[in-house]
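Let me give you the structure first, and then I'll get to my questions.
Every protein chain but one is kept in place in this view of the complex.
Then we have subunit A:
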Amino acid sequence: MTGRTGTGRLTLDDFRHEALVETSSTNADCFERARRGALSGLWITAARQTGGRGRRGRPWTSEAGNLYASLLLIDPAPMERLGSLPLAVAVAVQSAISSVMPIDAPPVKIKWPNDLLIERRKICGILIEAETMADGRQAIVIGCGINVAVAPETGLYPVARLTDYGCTVGPAELFAHLFREMADILRLWDSANGIGEIMARWRKAAGGIGERITVNLPTQSISGRFVGIDDSGLLKLETDDGDVRLIAAGDVFFE
């Protein structure tokens, strides 16, 4: 079965991988391939990116030594179910990274919705983009940039790289784990009670639950206690007057 069916259900055989030495952006490449008819399950990796991007068009410095990987999905789920996809992806990437870290390394934690941190330093960014194509199919591209050997300063958050914590594997080996973990999580995400299990795994790996955080929204900044996520993955923030606000998008800062 392939992504062509519209149910989006993927088997391990549907996943393919193309490894590039250099490209502008692996996310852009996936969209380009989707417009030319590529099916769900295509991974594109690059040793270097010359035009890597993060949230809101921020550049993502992409020197050699790190992993830059994007996965194309076609019509993976109805729109209302897609809200949980970023959390599922975070769980898969968290597992992949954890499996290449030494046993005594500090834990890899998820920062809502899907950044990955070790000791509060950002080690991975995930950018998910969606586009409806001319033929009506919806292309979703999941881009992961993982700081394996290089930690470019962003100025926004403290950063680190996996080698700072004793990781000895390279981007190619890390990708093999990511490939398997992502296939596993997408199968779970597609299954009847999968989302509940994914949310439970997400909460277990999340950092900062119960702590005071500040969320920068586009037009304001609000502080409060991070009480958790609801079942659709929205961040629940308890403000000082006791209200609980649900937040769909914003930058989270720990205090």
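Going forward, contacts are C-beta pairs under 8 Å (C-beta built on N, C-alpha and C of every residue); 3 or more make two chains touch, one makes a residue touch a chain; residues count from 1.
Here is the rule we go by: contacts and distances are computed from a predicted model.
Only one chain is not pictured, and the protein name UniProt records for it, out of "Cysteine desulfurase", "Sulfurtransferase complex subunit TusC", "Biotin carboxyl carrier protein of acetyl-CoA carboxylase" or "4Fe-4S ferredoxin", is "Biotin carboxyl carrier protein of acetyl-CoA carboxylase".
Of the candidate positions A:E131, A:E211 or A:D240, contact with the hidden chain is made by A:E131.
Screening A:P102, A:G155 or A:P218 against the full complex identifies A:P218 as the residue touching the chain left out.
Within the complete assembly, A:N114 is the residue of A:T23, A:S95 or A:N114 that touches the hidden chain.
Think of the hidden chain as still there; on subunit A it touches residues 55-58, 79-80, 82-83, 85-87, 113-114, 126-134, 140, 217-220, 233-234, 248-249.
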